[in-house]
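Every protein chain except one is present and positioned as in the full complex.
Which chain is which? They are A, B, C, D and E, in the order written, and residues in each are numbered from 1.
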Amino acid sequence: MLDKLLITGAAGGLGTLLRGRLFHVATSVRLSDMVDIGAAGENEEILRCDLSDRAAVAALVEGCDGILHLGGVSVEKSFDEILPANLVGVYNLYEAARASGLPRILFASSNHTIGYYTQDTHLDADVPLRPDGLYGVSKCFGEAVASLYHDKFGQETAIVRIGSCFPEPRDHRMLSTWMSPDDFVSLIDCVFRAPRLGCPVIWGVSDNDSRWWDNSAAAFIGWRPKDNSDVFRQKIDAAMARPAADAPDAVYQGGKFTAEPIHRS
Amino acid sequence: MLDKLLITGAAGGLGTLLRGRLFHVATSVRLSDMVDIGAAGENEEILRCDLSDRAAVAALVEGCDGILHLGGVSVEKSFDEILPANLVGVYNLYEAARASGLPRILFASSNHTIGYYTQDTHLDADVPLRPDGLYGVSKCFGEAVASLYHDKFGQETAIVRIGSCFPEPRDHRMLSTWMSPDDFVSLIDCVFRAPRLGCPVIWGVSDNDSRWWDNSAAAFIGWRPKDNSDVFRQKIDAAMARPAADAPDAVYQGGKFTAEPIHRS
Amino acid sequence: MLDKLLITGAAGGLGTLLRGRLFHVATSVRLSDMVDIGAAGENEEILRCDLSDRAAVAALVEGCDGILHLGGVSVEKSFDEILPANLVGVYNLYEAARASGLPRILFASSNHTIGYYTQDTHLDADVPLRPDGLYGVSKCFGEAVASLYHDKFGQETAIVRIGSCFPEPRDHRMLSTWMSPDDFVSLIDCVFRAPRLGCPVIWGVSDNDSRWWDNSAAAFIGWRPKDNSDVFRQKIDAAMARPAADAPDAVYQGGKFTAEPIHRS
Amino acid sequence: MLDKLLITGAAGGLGTLLRGRLFHVATSVRLSDMVDIGAAGENEEILRCDLSDRAAVAALVEGCDGILHLGGVSVEKSFDEILPANLVGVYNLYEAARASGLPRILFASSNHTIGYYTQDTHLDADVPLRPDGLYGVSKCFGEAVASLYHDKFGQETAIVRIGSCFPEPRDHRMLSTWMSPDDFVSLIDCVFRAPRLGCPVIWGVSDNDSRWWDNSAAAFIGWRPKDNSDVFRQKIDAAMARPAADAPDAVYQGGKFTAEPIHRS
Amino acid sequence: MLDKLLITGAAGGLGTLLRGRLFHVATSVRLSDMVDIGAAGENEEILRCDLSDRAAVAALVEGCDGILHLGGVSVEKSFDEILPANLVGVYNLYEAARASGLPRILFASSNHTIGYYTQDTHLDADVPLRPDGLYGVSKCFGEAVASLYHDKFGQETAIVRIGSCFPEPRDHRMLSTWMSPDDFVSLIDCVFRAPRLGCPVIWGVSDNDSRWWDNSAAAFIGWRPKDNSDVFRQKIDAAMARPAADAPDAVYQGGKFTAEPIHRS
Partner (left out) sequence: MLDKLLITGAAGGLGTLLRGRLFHVATSVRLSDMVDIGAAGENEEILRCDLSDRAAVAALVEGCDGILHLGGVSVEKSFDEILPANLVGVYNLYEAARASGLPRILFASSNHTIGYYTQDTHLDADVPLRPDGLYGVSKCFGEAVASLYHDKFGQETAIVRIGSCFPEPRDHRMLSTWMSPDDFVSLIDCVFRAPRLGCPVIWGVSDNDSRWWDNSAAAFIGWRPKDNSDVFRQKIDAAMARPAADAPDAVYQGGKFTAEPIHRS
């Protein structure tokens, strides 16, 4: 069990979903974001931090023995908006970790690193990257940094390519990409309790009938997701039309992100 | 949901098993065969058709937005018997579909396209073909036609290599090849409801303990078979002797078909 | 060395290129075609034959200990034109061979069995088929027949997927697909002299700098092509413009065949 | 069902676990070991035998129609201690089987044939061997003998690379390697009832969440393990500290065996 | 033939080697660097440009129909030194290309994207990245940008992972990684004359006896390197001692880069 788990991006969607649910993983958590997170609960500590501020990140990481790195931009934006947190910030985080005794990191990567694969393609962890936007490119960068710090310094990272983590899948594509919050919690547990982690790529997806991704290479960490998006299929069918066969949401694993333009700042 | 699903070969074994079970897939069905099928039930339409008759096939397909192509010879016969429905007929069907707006097709292919692989071989969807008779060759031809019409015109087809679809497995080999009718129904449902299908090869087999075939490449359509032939194992053991170790039924995936001669007309 | 080599399609392009060049392979050759081939030369025998005539094909094959099967339609045509020689004829040929002691066969298959792969794809002998027309489909059928007769009867066939066999490459695409007549002759020699052949797929292509196809699985027959289309590159560049980047000749391995419609008879 | 199953190494750990549990596999069992096994029970026969004694092994095998070969050294020892049973003895056993009509063999191989793969590696049945000691080398030898006798004489063997077969997993590494005795019993049943076995490599492991090994190539024998070590995780966490990240038990699949020296006799 | 080829980084090592050697590829060249390049020769145009200046890069690219992107930091440096040209600059370049009609790009990537693979590993173009420093990470970023602009806009890029391009190999490791300037020139020629390029990864290495990299997936562009470092082996053996077996230059494909620390600005 960890003494102190740092959670970056704690005010975001994933951070909010997970708040209060990780006390079996860590005795205490340090929550951080650029924006206000509210008051600290029991065994919580709150530190506001801009990930592009190298010194601030060093202070943020200091004293933590695990990091759940959810921070940074998580949708398609302009390069100038992505640069500070997702490029500079990731470098800052890994340098801070190196200076702080290499606490294990779960890096929230994304399916948007491979979003241009079509939905009829089955992917294992070794496929070449095909990002679907500048956000996806920034996650490719983060994966490369994680790999470098593992090979050079032994820094361990679980590179989790998250599909869609919400209480329920929200559209037809998410029937394939959904990861339930419960399954994410059990994944986090597996990542931090494994005696040895290395630097594996793990697909962050539940046991959905229509999954695209193969996690067998990471079976060693012992994560077996329990939820299946199929129980929500009728609800989604009732709520919205299926996407057209040539809609990005039906063609590409990255869905609508592939149809985004390059944003200008 | 489809408006009208054409089922060819409706008088055959598979057609009979499925009759009346697909009204959640299509509002109405058009049943067709060379031979008498009996009277039409509610939401059924019956059209007798010889698949080798180009004009008749065009009329048959007209007005359907989905096709379950079970028709044609389904056992080893002479070339002259296989030619009309399985070669000419398949060409006619795809040409008719092209003229009718490319209704999605489920093409009943067969394990006899790969019947000469031995039973200790694990097959994915990409293995080279090894047909075990002229019937198997005709199904290889049909798969090639499906691929052509997909690449050239965008015609979508689920190429389903059916193992053995009966209410129960009938011998020891079928413990590996059996697909339950329920699982076939759920497969048909997945094929016709997928927002985008493409032209995948799908192994038509239940979740049998001793399966030979790997459907992970087609996981994207969301089919997860629920039945397992193992519940019938003791019954089969009681009813008949296991095949000898060098019997075709124990050696080859295609079983006895590999021992068939070339039939003369 | 063979006693008598049957060459079907002897009046066609390949047959003409090879005529008179195979006397180190066989003491005598039997030339056959539907159309007139002219007078027989020394050690030549000429037999006119329609491949769709089962009895005629039986007579044609009788007494030969090797078959170079070049006959049949070799361009995109209507199904009704392809059916007699390329479907019925191939079946007739294999049945005749079976009745005549299984003379080894070199089956002229085609790159049009895989013509829809893009030109930036590297193919080995095991890739799934992707025919680019009905002609390509008919060659897929022929390959399936060859496989069947090998598994069932031990009939040996070299399935040669010919690229473009002409004295010189004729356009930019052929810089990748060209097989020189000399290399074809040496391939024929290797096929018929190998102590044991089996039923391998062999890419019929010279040692071109820009080849797409990998013959290493068939290295055991000892064929090492000596020619390279690159010596013709400047000549082709001078003679014609390069194809546009989105022209079928620049996109697909099958080139212009992919742009052919389905021909009606 | 077998008439008489020979179990070698019957006095050892595995032999003791299995005793009395295989009467649905064989009408009677012949138990053998170098050391005393106690009195024979019903349908049991006891034969003391030194596996390095060629004539004794021939007598031992005589009259059996199945062999469960658990005998020999099963931990790291000196070469001189391993030689008699694990090298000479295995040769003796296969020669005896050949002289006795090729009774099917389940050969207890070991994860120590591949012990130097790291725990973050996912292995299928075809990976090159990486033994972690002289014991592991002796099992590589046995696997080679099994392969030879299969190819040369048709002798069938299930090469079972046993993980850790105990009533419960005993440490953190065994959460990955554990095979429950129940699952071993069902595996033995599948091995001896398969109409045709061949010579497959099978990973002897339960359906553990953190398994490293992929048995899909052997799915044809129909073994589906039912147990999962994960139910013991909390108990193990409570009983002992997790291994350090650089401890052999956390780094290598073979665990502590990789840290053993070469023993001198 | 191109009208105007932009060469960035023209004052660097590669730029200097190539200067004046590409007039068969392009009628004129635009040379660019941050530092002085000297006077323009015939058919040369010189434009000083800081790649991190978005507007300047847009002007630089304007009017060019091909880009040889050699610019940016090419050795291990601090993140703050790598950021402007290798991250921001690459983004600027691709945005400029997009605004200028998508001129084809040869992107000089590096073996340092995969530098942590050991020298006994054979790599094809699809292996996961393993950068050996921040420089390598920046090239991973560039490859991701190239992939994105290809999938989203059709921008074509040859991603050339250059080994060591010097007149001669300079040490023992370069016997594996060397690409002769002549071979680089012929590669550039192939890249810009291919009718269709796509976005392939190409290993920039000559036909060295001890090469580690497999270019068969990119054979379609028709590049066949002619030089072989082996002719320099004796000279190198005479000039310097071989590296120790555990020296980075003998262990890792990236050589000494793997031993570099993270540089601080």
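Throughout what follows, contacts are C-beta pairs under 8 Å (C-beta built on N, C-alpha and C of every residue); 3 or more make two chains touch, one makes a residue touch a chain.
From a predicted model like this one, the values you see are computed outputs, not experimental measurements.
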{"item": "Touched by the hidden chain, restricted to displayed chains", "value": "C, D, E"}
{"item": "Selected residue (touches chain absent from view) among E:45, E:62 or E:230", "value": "E:230"}
{"item": "Identified contact with the non-displayed chain, of D:87, D:162, D:175 or D:236", "value": "D:87"}
{"item": "Contact partner of the left-out chain, one of D:62, D:95 or D:168", "value": "D:95"}
{"item": "Candidates D:33, D:132 or D:249 - the one touching the absent chain", "value": "D:132"}
{"item": "Sites on chain D contacted by the missing partner chain, in the whole complex", "value": "79, 83, 87-88, 91, 95, 98, 113, 116, 125-134, 136-137, 140-141, 143-145, 147-148, 151-152, 201, 258, 262"}
{"item": "Hidden partner interface residues of chain C, rising order", "value": "156, 193, 195-198, 200, 216-224"}
{"item": "Where the unshown chain meets chain E, residue by residue", "value": "118-122, 172, 175-176, 208-212, 214, 230, 242-247, 249-251"}
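Keep in mind that, in the parts below, only the chains that are shown with their structure count from here on.
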{"item": "Fewest hops from chain A to chain E - one hop per pair of touching chains", "value": "1"}
{"item": "Same-residue or different-residue interface between chain A and chain B, half as cut-off", "value": "different"}
{"item": "Gap in Å, rounded to a whole number, between the CA centres of chain B and chain A", "value": "41"}
{"item": "Touching two or more other chains - residues of chain B", "value": "none"}
{"item": "Category of the chain touch graph - line, ring, star, complete, other", "value": "other"}
{"item": "All touching chain pairs, where touch follows the definition stated at the start", "value": "A-B, A-D, A-E, B-C, B-D, C-E"}
